[in-house]
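A single protein chain has been omitted; all remaining protein chains appear in their positions.
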Amino acid sequence: MRSFLPILTVVTAIVVFWYGAAVWMNAKWAQDQAVRAGVELSIPELVADTWSQERPRLPAPHQVVVELWNTTADMALQGRAMSKRSLIFHGWITLSATLLGFVMGTGAGILLAVGIVYYRVMDMSVMPWAIASQTIPILAIAPMIIVVLNSVGIQGLIPKAIISAYLSFFPVVVGMVKGLRSPSSDQLDLLRTYNATPNATFWKLRLPSSTPYLFTSLKIGMAASLVGAIVGELPTGAVRGLGARMLTGSYYGQTIQIWSALFAAAILAAILVGAIGLAERSILKRMGMSQ
Amino acid sequence: ADDVTLQLKWVTQAQFAGYYVALENGYYADEDLNVTIKPGGPDIAPVQVLMGGGADVMIDWMPSALAAREQGAPVVNIAQPFKSSGMMLTCRKDTGITGPADFPGKTLGVWFFGNEYPFLSWMSTLGIGTDGGDDGVTVLKQGFNVDPILQGQADCVSTMTYNEYWQIIDAGLTADDLVTFKYEDQGVATLEDGLYVIEERLDDPAFVDQMTRFVRASMKGWKWAEENPEKAAMIVLDNDETGAQTEHHQIRMMGEIAKLTAGSNGALDPADYERTVSTLMSGGSDPVITAVPEGAWTHVITDAALN
Amino acid sequence: MRNAPVIEAKDLNLTFETNDGPVHALKGVTLTIDKGDFVSFIGPSGCGKTTFLRVVAALEHPTAGSITVNGMSPDDARRRRAYGYVFQAAGLYPWRSIRDNIRLPLEIMGFPKSEQDTQIDRVLDLVDLRGFGKKFPWQLSGGMQQRASIARALAFDANLLLMDEPFGALDEIVRDHLNEQLLHLWGSTDKTIGFVTHSIPEAVYLSTKIVVMSPRPGRITDVIESTLPRERPLDIRDTPEFLEIAHRVREGLRAGHAYDDE
Amino acid sequence: MRNAPVIEAKDLNLTFETNDGPVHALKGVTLTIDKGDFVSFIGPSGCGKTTFLRVVAALEHPTAGSITVNGMSPDDARRRRAYGYVFQAAGLYPWRSIRDNIRLPLEIMGFPKSEQDTQIDRVLDLVDLRGFGKKFPWQLSGGMQQRASIARALAFDANLLLMDEPFGALDEIVRDHLNEQLLHLWGSTDKTIGFVTHSIPEAVYLSTKIVVMSPRPGRITDVIESTLPRERPLDIRDTPEFLEIAHRVREGLRAGHAYDDE
Partner (left out) sequence: MTWIVFALVSWAVGYWANYKLANSALRQTRLVKLAVPMIFGVTVMAVWEGMVRGLDVPHVILPPPSAIAERFAGSLPVLWVDFVQTFVKGALSGYVIGCGAAFLVAVLIDRSPFLQRGLLPVGNFIAALPIVGTAPILVMWFGFDWQSKAAVVVAMVFFPVLVNTVQGLTATDRMQRDLMATYSASYWQTLTKLRLPAAMPAVFNGLKIATTLALIGAIVAEFFGSPIKGMGFRISTEVGKLGLDMVWAEITVAALAGSAFYGAVALLEKGVTFWHPSQRG
């Protein structure tokens, strides 16, 4: 709560700056139009025009908010939350791929991290390639993934989820390797004096002490999953989902639509990451790890 | 019923009205077909989907289909509902462009992804280089919208008569502000939306039969769409899952599309094919196809379907 | 039973290979510890006290020489869970309550649940921590944490207790108090204890045998048998006998000390 | 010059507001420290020793009462760089070599480069670390690090030295050695020293004045003026006079000590 005022200030500053930028960026078009129509624009007219264009270079904040409202809450009020024009519908499509991809990605990431920590061969051979894998532009191989999976009869949610998993596994691997290696040699020695099995060492020491790292990785992984799901939506024909909204918005120069889909995605990400944050707080508290 | 999957070249819009009409009006069902239409988009190479087994038949432009054929993807044209090309270059008048002679020194937006070939052969017939400089043109890989011309980043952009051109108009420029160069008029037109399948599948009589029925129903859909542009546009809208299309734009698009399908009964006109091939082979230093293709089209399906 | 050797080290050597060349942590260490002994190890930093304890616990392996624990190899002894080890830092797991920290070895060694609880209650009493079982480590002061870690090592009732500067971080008064408690425990159970400390009075007060070590390479320079009785009130520390032993230890220490680097 | 008060605290109170309610770290502390005094603070953990030193150093501010350092407010004194402070842990910056760690205060106070180097050489000698200047902190043992941190506090030659358990982490022999060195430094320079320790012998050996504190709330329970001469060989610790003072300190400590929480 004590962050409320600062955030409000920053948001206000951004909004003010944004309105100004909208005037600056859209003025040329407004003036061109005026010249073509042979009229002279006064300053207030110019400002009003720049804040209400149909295809602005930069939509004014209220235009985005109105669009967001019209495509979410307003539709929900009319009982059309799941209509194709509703961002709730598209958000839900993206969300389902995100969640599935997140589960697959973090699952794979954790397994890989366990492998790296427990098997020296994996430690030495996999890490450089995991880094290299993240330098591959996902947008380039996403269509191939879709096509290849298609040829073995997998389509729909799964290919999107796989792309989203591809983006989310890496931060989880990095974080969890760090986490699983975080026990000090003292803590490990303690278990050796009990002659504990590797299994017991994992469950009673490595896993619990990696929990803070796990949550940090989960948060990054969740955000990455969302980006992955959106990218995955493009080559499936970009028919539904927030990614599709952005792309079709882009085909038709509907900047307001792009921006509202962008914000919807960011809000979704904030909610998902926030949910993990809540889980983190309560679990770490129960584990006695947050003061 | 037999399952048939059709891969489109672009997103759901009136450009593909015939197929959606055939689906909604039950023409496919009448032919005992269970048709799925997969929309395309800028990241989708229909040929890849076809080769990967994700579709039975695709809509593609002949330049990219022939290029794919040379790359080892044996696709065959089985029908050609589009008679004429809708591609053109649209320029702002205030750039001073009145004819192709004014292009040197200008910046032109071009679609790539297999759509650049007609443009490149046009430039090579004009003798204009495409590497920038004062006597060449600077080429931009244009995105999926018409922003570059609106924002003044390009002097000309590629447009389709049925779509992007109207987006420029909708954005506030008027026809008087613009100069257009239709590829048809420039003698470099290539065949657009045709139906293609994988060659070896045509050895299977059952598949040939399916395609025959498919083409027959599709052409019926096209004729209905030409006669009922507004209703056809509404059918397209109903099938648009993105919820991004507008009625006004789709009705207008349907009207323009009808001009392109007019004159085709679905069968490929070999003369159009020859013209396309020669345009592509003259593509300057880097021709799209290096050898005259063999067996890139067949009349087997249309002969059976249209009798 | 008395006087059967619990630890028997002969000519033990241990060299660590490091980037700067080999470090001789132990050199020719020969030592016998009998059942019921309370043996303190004292010596300047880096002389190999911890290393010796770790060799006994099979956490390190000697590069030469032989050592037996209860007549078997340290590894076998570890497998039989022959000893409890108290580290210099309390090293409690922060995500476990005090009870659950003490439960940890019992879980791993597969004690039945009901016995776990009786043992935990027993050792909590022993270290005066009854009522703090549900707390988490960071809710306790340093001294209390240290006592919990001792309780953890006592929970499974090993006959050999290895303690590496367990009271290093405590103030003198608390330290006195825990020293008394430890002596009491030792007196009432017949355990063998190996104890590392930096404090001369502590070593003299607690031990039946004081091992003085010197560094580079880590050697035993003196082994002092205490003449004090097993029963030791706190003020035994003011007796001349005590001061005499303390003096001998200090002399031994000073002899082995090099100031250039400690 | 002798006997001009360097620190004069009157009825000092300091209360920390915490989530669990207020903590009275200092209550009614009145104390005068004269120029050239060596004052030790001893008391159980949490009694406010560190807090008092921090108040002197203007790192905390009292909630009531008054305090002057060299006749001015602690903040002004800090601005005049009146004192050197040695923390309980060495707290060297790991990215700086030992030389550069010692150079840190000199850089900040704007000493010319050449003088920086002479000062560094001087204090490196003083703490026996000549030859280790180019090493990084983690390449040194704990004791050496602690000596480096003392050197850092001595480098700019402040007249008041505040030391918070500087030798807590060291073994007894090294500690003795550093105690001797510190006494020597103090004897030869006329510095005033405030010194926190947990060790009774250390306090008695070093100080002209021993302040015994007790916790909850942090009060001064006893101030013992040492009758020992300023010149103190190490074996002064075996004299009856020494033991007598030590005994008095121990009694004072025990009185203020509560076992339920230490």
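Letters A, B, C and D name the chains as they come in the text, with residue numbers starting at 1 for each one.
By our rule, contacts are C-beta pairs under 8 Å (C-beta built on N, C-alpha and C of every residue); 3 or more make two chains touch, one makes a residue touch a chain.
The structure displayed is predicted, hence computed values, not measured ones.
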item	value
Partners of the unshown chain among those that are drawn	A, B, D
Residue among A:91, A:109 or A:143 that touches the chain left out of view	A:143
Hidden partner chain, touching residue among A:44, A:128 or A:153	A:128
Residue of B:34, B:98, B:153 or B:278 in touch with the missing chain, whole complex considered	B:153
Footprint left on subunit B by the chain that the document does not show	42-43, 45, 47-48, 51-52, 64, 67-68, 71-73, 112-116, 130, 138-145, 147-148, 151, 153-154
Subunit D residues that touch the omitted chain in the full complex	54, 57-59, 78-79, 81, 83-85, 87, 89, 91, 93-96, 104-105, 107-109, 136-138
For subunit A, residues in touch with the removed chain	2-3, 5-11, 14, 25, 57-58, 120-121, 123-129, 131-141, 143-144, 147-148, 151, 223, 226-227, 230-231, 234, 242-243, 246, 250, 255, 258-259, 261-263, 265-266, 269-270, 273
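Heads up, the rule we're going with is that only the chains that are shown with their structure count from here on.
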item	value
For subunit C and subunit D, chains touching each	none
A-B against A-C, pair bridged by the larger set of C-beta contacts	A-B
Euclidean distance of C-alpha centroids - subunit A vs subunit D, Å	53
Inter-centroid spacing, subunit D versus subunit B (mean Cα positions, whole Å)	86
Overall pattern in which the protein chains touch one another (line/ring/star/complete/other)	line
List of subunit A residues in touch with subunit B within their complex	29, 33, 36, 54-55, 57, 83-86, 90, 139, 142-144, 147-148, 150-151, 155, 234-235, 237-240, 244-245, 247-254, 257
Residues on subunit A engaged by subunit C in the complex (per definition of touch)	184, 186-187, 189-196, 200, 204-205, 208-209, 211, 287-289, 291
Subunit A-touching residues of subunit B, taken from the complex the two chains share	8, 11-12, 38-45, 48-49, 51-54, 143-147, 150-151, 167, 171-174, 177, 240-244
